[in-house]
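A single protein chain has been omitted from the complex, and every remaining protein chain is retained in its original position.
A and B label the chains in the order they appear, each numbered from 1.
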Amino acid sequence: MTQQSPLRFQASFALSAGLLVGLSGCSVKSTEMSNQAQAATKKSGSSPGVASDVSLKGTVEADGSSTVYPITQAVAEEFTKLHPAVAVRVNISGTGGGFKRFKEGDLDICDASRPILEDERAACIKNKVSFIELPIGIDGISVVVNAKNTWCECLTVDQLKKLWEPGSTFKTWNDLDPSYPNEKIVLYGPDTDSGTFDYFTEVICGKKGKSRTDYTPNSNDNVLIQGVQGNAGALGYFGYAYYVLNKDTLRALKVAPGNDKTAGIAPTDETILSGKYAPLSRPLFLYVNKRSLGRPEIISFLRFYLERGPSLVKEVHYIPLPDSGNKAFTYKVSRDRLQSGIDD
Amino acid sequence: MGPANAQIDLKRRFSLMRAHELTIRFVLLGCALASVLTTAGIIYVLVTEALIAIPPDKAFFQEVSPREFFTATQWTPQYEDKHFGILPLVTGTFLVAGIAAAIGLPIGLAGSVYLSEYASRRTRTIVLPILEILAGIPTVVYGYFALVFVTPYVLRPIFQGLFGFEVNVFNAASAGIVVAIMIIPIVTSLSEDALRSVPHALREAAYALGATKYQVSAKVVVPAALSGILASFLLALSRAVGETMAVAIAAGQSPTLTLNPFQSVETMTAFIVNVSFGDKPHGSIDWKALFAVAMTLFLMTLTMNIVSQLIMRRFREVYQ
Partner (left out) sequence: MSATVSESRAAPSESMRDLLHVRRRSTRSRWTEKGFEWIGAGSTWFGLGVLIVLLLGVLWQGAGWLTWSFLTNYDSRHPENAGVLAGLWGSFWLVSLATSVAVPVGVGAAIFLEEIQKKGWLRTLIEINLANLAGVPSIVYGILGMAVFVKMFGAFGHDPKLLEVSLYFTTIEIPLPFGRTVLSGALTLALLILPIVIVASREALRAIPGSIRHASYALGASHWQTIRHVVLPVAVPGILTGVILAVARAVGETAPLLMIGAAVFLARTPGGIETPSDIVRHPHGLVEAPFDHFTALPIQIYNWVSRPEPEYKHVAAAAIIVLLAVLQLFNIAASVARSRTRQRARW
């Protein structure tokens, strides 16, 4: 052993020992200080304030529908450019998954691809979570097949029902229509936490949650798309935007109400907005915890959402709400609701 | 300063020093106990959420019978028609781990025999660091590799193109293959250790009896190191069973009871990571199901580890 080496390492050890001492000293200090300076525990965000663009801080916690995710992500991305000190977390756990957290008061914003359900509303009331509902766009659930699928153009609601209802025995395309080849159908669909699942099962199978279970479920539409892209005989359903983004590898089927194959309508911007793409067109929502409205970063995030909403909704390939008309789903409705929510 | 004073001073310094030494001792004891606390924490968390909860709450097994959990064949905790049969997850796990073992264990073992009995010193100095790099690659990278390369460029052309199997994008085989790549370094380096600690006298005795190199390696050295090799196999298996990211990405997320390697399956780890990704609220049945699955997983890997340690211990006694 040379003479120098222990010295050098002594120094580095002294450093780490110093760190230890420093840490312990610090914790002692902090308890002393907490005695002196009344370490106050407070409810996060009890003081409402006015948004200030430069020094706006804080967090926005959004979760829920993967259908709505592209919109919220786009808004978050643009919003964070203007307010870099605000951390906007956007997650995907499905509308139902989002509401599970929302009703616990765990979320500021719940992305939803269906209106809140009665039991969810009841749970919110029980937990003293009050909220406002903001419509933000329109989606048409797209029934999608692999681009290699050349045989199927259109499915009727009846066919979809027979394919997706619980206990369905349909295993091949041939089962759907004798003219189709004897190719195995690999099914991809949203999982039970998804609002798309709830909506689809309600209008196709007749009751919310009624579905066969031997398909590949996921709350993240991206995973479903990878599945449909990867299997020639695949069929799946998810939000319109995801279909548009992957048009090269996927094909959306026409959907015909009832049993009339000739009446099939393909999902397009026009057919969805006009409601012609029935019964799978539906509004998308944000649900906002009213308590969060006390926080300036939430207010300014939501204002930004509703201002930039129309263009961003379009950019991510959903259909923006109209700004006029007799519908309950217009931007005006959303803005009014946000305004009254703040005034409360 | 008088001599008496000096003595008192010395005494005080001595007792100060003792106090100092004792304090340090306790701090160090605390450090050592941190790891015990970790285990205790894991067990506490798993037990209170899965087995027995503190009264107002209910644990998973107080709501779902263990009989259903271990024998039912459907895993649909989120559907209206709830089933809590862990079998599909267990078979998914074993399917992936089995494929990994079938590929990884023989390759790892053959590599270790080659490295310890045949390879030159130079080969070893090249190969061992490469294995270390392989062992250090994050598993999320292996998942990417399985999804982007193994399925489209290896499995699809061979098994779908040539043999006509239907290969799902997400399949157990691609996950199994990358997990095999992950466990090869573990098997190779641990088995190589075991092989090389076989005393040279044994080899020399065999050579003296006219055995060939193959005979010495396969019939003398490998059997002599068998317990060490078995231990490395078990460790590798436990790693394969506990592997998360590669299987979550590549094996898919459909809990189906199947042994078809080209089908999409869901492993226990993939279920845990998928459920938690959605930030499940504390206390819901989904949240508890996660702990029940985690406990099953923990017990499985723990058993493998303990058995492997017992074998290792025996093996150490033999050659020391």
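Quick note on the criterion: a residue touches a chain if its C-beta (ideal position, glycine included) is under 8 Å from a C-beta of that chain, and two chains touch if they have at least 3 such contacts.
Bear in mind the structure is a predicted one, so any value in this text is a computation, not a measurement.
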item: Among A:V68, A:I225 or A:I265, residue touching the chain not depicted; value: A:I225
item: Touch criterion as defined above, residue of B:R12, B:R25, B:K58 or B:R314 at the omitted chain; value: B:R25
item: Among A:A74, A:I272 or A:L302, residue touching the chain not depicted; value: A:A74
item: Positions on chain B where the hidden chain makes contact; value: 17, 20-21, 24-25, 27-36, 38-39, 41-42, 45-46, 49, 106-111, 113-115, 117-119, 121, 123-124, 127-141, 143-145, 147-149, 181, 184-186, 188-190, 193, 196-197, 200, 203-204, 207, 212-214, 217-218, 235, 238-239, 241-245, 248-249, 269, 272-273, 276-277, 279, 282-283, 290-291, 294, 297-298, 301-302, 304-306, 308-309
item: Footprint left on chain A by the chain that the document does not show; value: 1, 5-6, 9-10, 12-13, 16-17, 19-20, 26, 29-30, 33-34, 37, 39-44, 59, 69-70, 72-74, 76-77, 80, 84-92, 104-106, 127, 220, 222-223, 225-226, 229, 242, 245-246, 249, 316
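One rule holds in what follows: only the chains that are shown with their structure count from here on.
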item: Averaged-CA centre spacing for the pair chain B and chain A, given as whole angstrom; value: 34
item: Residues of chain B defined as touching chain A within the complex; value: 74, 76, 78-81, 147, 151, 166, 168-170, 252-254, 256, 264, 274, 277-282, 284, 286
item: Residue numbers on chain A that touch chain B, as the complex places them; value: 63, 91-94, 97, 100-101, 104, 106, 166, 184, 186, 191-193, 209-211, 213-219, 223, 226-227, 229-231
